[in-house]
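Every protein chain except one is present and positioned as in the full complex.
Let's turn to chain A:
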Amino acid sequence: MELTTIWFLLVAVLFTGYFILEGFDFGVGMLLPVLGRDDRERRVMINTIGPVWDGNEVWLITAGGAMFAAFPEWYATLFSGFYLPLLLILLALIARGVAFEYRHKRPEASWKRRWDHAIFFGSLIPAVLWGVAFANILRGVPLDADHEYVGGLLNLLNPYALLGGATTAALFLTHGAVFIALKTVGDIRERAAALAVRLGLSTAALAVTFLTWTLTIRSSAAAVVLAAGAALALVGGLAAAKVRREGWAFTGTAVAIGLAVATLFAALFPNVLPSTLDPAGTLTASNAASTPYTLTIMTWVAVFFTPIVLAYQGWTYWVFRRRIGVAHIPQH
């Protein structure tokens, strides 16, 4: 396999991992005002992701770094072209991250309420905008022959991309509800489980519409199979949620998100950012790539360190496997 293909796959894997893991973080954040009836319940929710959200976010930083190292042209064009959406995502991630750490530092209700807003919007904004961004990557954007983005903000807010944003937000909401049902005990667990099933039906409708639309824009045999797999996994996950097999439900939504992201990458390949203007402006895995020397070094680094990272990150989830409920929340 060519090095550029390997790195296309690795970037895809990193974003897939990011959306599966931060997907439930965002879901928990968006559900905070919905499922958390009082401060203790909201703290239960936040603490289901407390020990892991930061490590989950590093998947994004690594994906960005890998894109920069392996496909500098892709990184440069995408990040400068999608300037304002990325700015909003950054501001949201800043507010959300600080909120997790600072919310419990003072007892006043007004203080907590402010950080609850930060967590909610800090989760909602990226959940929507990542969908908008990835839909635009797939659909293609106006790039000139120098691979510079020449569209404006409105180019990015087309119906297909907006549907993409709604789809990721809905998927993450369902994923988050399933995750809370898996990680909590008591009343909140019951409500999360019921909500997951209710959210799941509209989510499935959105996701199937979006993936079908995607395949009409760009397609490949692999993409069709992956999209079908995503739909099946989502339906399976919802069925499991319905019968309260929470581990299987979570597996289902996680696999569904993973396969949906994989569908986008499979449909995109070998392009990485198609141009809707001059075809010469299209960025591909080969014309956007670094030199073989750089890719070789990076491959060795990835081969050596990725299993180690996966091992200790997985172990963290094992350490914090216990369900929590309001009884576990300390006074301070």
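The definition used in the following text is that a contact is a pair of C-beta atoms (placed from the backbone, for glycine too) under 8 Å apart; a residue touches a chain by one contact, two chains touch by 3 or more; residues count from 1.
Following the convention adopted for this analysis, contacts and distances are computed from a predicted model.
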{"item": "Missing subunit (named according to UniProt) among the choices \"Heterodisulfide reductase subunit D\", \"Gas vesicle protein GvpS\", \"Cytochrome ubiquinol oxidase subunit I\" or \"NADH-quinone oxidoreductase subunit I\"", "value": "\"Cytochrome ubiquinol oxidase subunit I\""}
{"item": "From A:Thr5, A:Ser219 or A:Gln313, residue that would touch the chain that is not displayed", "value": "A:Gln313"}
{"item": "Among A:Val34, A:Val150 or A:Leu277, the residue in touch with the chain that has been omitted", "value": "A:Val150"}
{"item": "Residues of chain A in contact with the chain not shown", "value": "43, 46-47, 50-52, 54-55, 57-58, 60-62, 64-73, 75-81, 83-84, 86-87, 90-91, 93-95, 97-98, 100-106, 148-150, 290-291, 293-294, 297-298, 301-302, 305-306, 309, 312-313, 316, 319-320, 322, 324, 327-331"}
